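Part of the complex only, each chain left as placed.
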Amino acid sequence: MEWIPTSGRELPRYSGIKTFFRLPIANNKNEDFDVGIFGVPFDGGTSYRPGCRFAPSLVRECSSLGRGFHWSRGYSIFEKLKIADLGDCSTVPIDLEQTYQKIENYVLELLSFNKKFLSVGGDHSITLPILRALKKHLKVPINLIHFDAHLDTYPAAWGCEYHHGSFLRHAIEEGLIECKNSIQIGVRGPLAGSDDLLFVQKHQLKSFTIDDIRNKSIDEFVNLLPTFINGPTYITYDIDVLDPSCAPGTGTPVVGGLTTFEVQKIFRGLKIKNLVGGDVVEILPAYDFSQITALAGLDALFEMLSLLAINK
Amino acid sequence: MEWIPTSGRELPRYSGIKTFFRLPIANNKNEDFDVGIFGVPFDGGTSYRPGCRFAPSLVRECSSLGRGFHWSRGYSIFEKLKIADLGDCSTVPIDLEQTYQKIENYVLELLSFNKKFLSVGGDHSITLPILRALKKHLKVPINLIHFDAHLDTYPAAWGCEYHHGSFLRHAIEEGLIECKNSIQIGVRGPLAGSDDLLFVQKHQLKSFTIDDIRNKSIDEFVNLLPTFINGPTYITYDIDVLDPSCAPGTGTPVVGGLTTFEVQKIFRGLKIKNLVGGDVVEILPAYDFSQITALAGLDALFEMLSLLAINK
Amino acid sequence: MEWIPTSGRELPRYSGIKTFFRLPIANNKNEDFDVGIFGVPFDGGTSYRPGCRFAPSLVRECSSLGRGFHWSRGYSIFEKLKIADLGDCSTVPIDLEQTYQKIENYVLELLSFNKKFLSVGGDHSITLPILRALKKHLKVPINLIHFDAHLDTYPAAWGCEYHHGSFLRHAIEEGLIECKNSIQIGVRGPLAGSDDLLFVQKHQLKSFTIDDIRNKSIDEFVNLLPTFINGPTYITYDIDVLDPSCAPGTGTPVVGGLTTFEVQKIFRGLKIKNLVGGDVVEILPAYDFSQITALAGLDALFEMLSLLAINK
């Protein structure tokens, strides 16, 4: 099969059944694509505004505006990679544990066919089972590049260990990630307390706060980023790393965040040898009136695809 | 304490900390009020659009427009009843079973102080633990008056027995309600299948469909309603019984529904000797742009309060 | 000048500077039109949601959809009447008394040129100075046809006699209207108390509640309406007479209201010998997301124009 998007010059962009980037649908995980994109429509781990279960659908809708040629890199992602829309991973809206198992199994199956993948959440709780699958399959901890306004090392809440603010704490405690090769980008306060921060510091995971990023030019900051040469690397992109002006449609927005331009510069400055996949989470359609949050999420997918295309 | 609302003629209606009907807050369940209104901000049982966890807050906001004199009945509810805002029942957003236990305990405590109560959901799953508490306290099954577009006798979904479409099935199976003295009002199709319908019929619970209501005048229909003379009676009011034009802000709207006028006529025609409480569920603020759904929910609370006031 | 609207068949309806019904602008009140329409963008008398100061602008915008041929009456209002857009009456947003004086003077000037007029409010407080002008010019009390969800006989609030809920009380107390030839249509509860009701009853102004209207067919109700043969008659149309489903964009909506179809039937059933003018008030653009409230207001203007055209 030709894994290329429907052309907007032939069929108007608002036409047709909506898929990610207007790409063909793969009915099986072992078809001959390189990268599969799938949705994980789950918001059962949400502590404030729910509704990001509708994000895969809105991102597919906005994919109509997706184009493939990356001006800075000088190539089209669709010429370098065979990309497919895999549909959505099955989830259970009211059962986090069952959902975790389903996501883990889904990713394990993709990995068994040697596929790269990107997913569109869902709330940030979905990243934990993805990391579990990666660790189980690859046998080594993963380098994590974590874009977020929040540390996501929160303790249990209302008696529940697992929720959308604790995925990183569990990932660290379960040994899923290689902390010394992992970074956070864009975190900022206010915090509920200092414990979350101390946890990150204790594990020597490098947190680049918004102040770290903005006390110099964005180009200078990008030059400070570590490289990810050894081991597999995974990117998790929480849309609330962006300023609410750029991403109003999210569940727990925090003012004082990054712009989409800054994020693009950071993505383009990342040096990653073995990128295995990534996700975009926490897009909340019901608060995304003009769909600019979904477009920002689509752009993050595009940048991740262009990173996956580098070594092809 | 004087359990009367802040007057809109003294303090403008948009002013002040928002409580139900601008009523005083009761900090304890054993204060000297007659009826307590509380929120149950839980949407963990939702199968489609989540977000009704924000309904108690929006209904309190819209309570600014609440007034007390019932034109048809000729009295003010606030002169007949001492009504209090009890705040919200604690829930666990990602754990339905824990939440059920909390709600049941909350209601049991209210009942132990001999209080009447109304609650604002929350999705329709919250009614089950309320009925459990009533049954446990009163020792007899309850007469249920059930306003809804849906039968709510759906089977398990995604391996989960409990969700917002199955509360009635469980209530019947657990013997919580007196089916032969219970009714449904406003149910309509399409259905997922005929099983849900057969379940209701098997248990001899009377379902008044929208066709049953509208094939005569609303006054004639009201005259056909049974009376609720024997035993305790509870009203559960799912806002989607209303037509989407009257209640756009809900999670699973169904066209062809009732108007608020028809609902008022039905409420005013109900003959209930021992009303113990009621709830209003499934208001979804994120889709209630002009707040008319919340206003319709507020009006249902008002009508239930006026029913509670009759025998005072 | 030809007082006819710009044709939608020549210039697309969304084109051009917006005027009421796409009519020509009259720069002076003594030009040769029959009926002048003007805006009164004032919401300084509002007790809850302000913002109806933007109503004249939105109604002009929606006037693009206005057409002139009245199917039931069999003629075009633009063939019978020369109608002009007069622009807006000057008001002072933070001074109700100055505003009253400006409105009264504005209307007196129109009356001095023997013009009929319709206005678009503005909150309902603006009707009082219009009635004062009519009384002052005509020397006799006016028959009032008052569409509203509210009685508008409220007492002083926050120490202020004049606000959008008291215009009718003042009009009666000032002897501006002929109560025994005046009616209210569509009023309904809940009320703040019974005093407002008793005031109306005391003055023998006939209030047709929503129950009075709906306990028979709309045609039967229309036949019960009195005729307005003697004396000058004025219509004030508060958009909240409509159900919130038909008019979500208003400041103090009340559920259980009329439909636009019922209002059309009532307008078409009115028998008025000497209609001097009318107003449409309480349209609130910020809550009128799909502009259906403004369209309903435009339709009320259209029906009033068709009434004014009858004797031409």
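Going by the order they are written in, the chains are A, B and C; count residues from 1 in each one.
Methods note: a contact is a pair of C-beta atoms (placed from the backbone, for glycine too) under 8 Å apart; a residue touches a chain by one contact, two chains touch by 3 or more.
On a predicted model such as this, the values are computed, not experimentally measured, just so you know.
The total count of identical chains across the complete complex in this file is 6, with 3 shown in place.
In this section, only the chains that are shown with their structure count from here on.
The chains in contact with chain A and with chain B alike: there are none. Greatest centre-to-centre distance from chain C is found for A, with centres as Cα means. The chain closest to the protein's centre is B, with centres computed as averages of CA atoms.
Note: centroid distance chain B to chain C, computed from Cα atoms, is 37 Å.
One finds 55 Å separating the Cα centroids of chain A and chain C.
In chain C, no residue touches at least two other chains.
Note for the complex: chain C touches chain B at residues 47-49, 154-158, 188-194, 197, 209-211, 214-215, 243-245, 248-249, 252-253, 255-257, 287-289.
If you check the complex, the residues on chain B that touch chain A are 43-47, 49-51, 53-54, 92-96, 98, 158-160, 162-163, 286-287.
Against chain C, the residues of chain B that register as touching in their complex are 8-10, 12-14, 64-72, 74, 76, 218-219, 243, 245-246, 259-261, 264, 289-292, 295-296, 299, 302.
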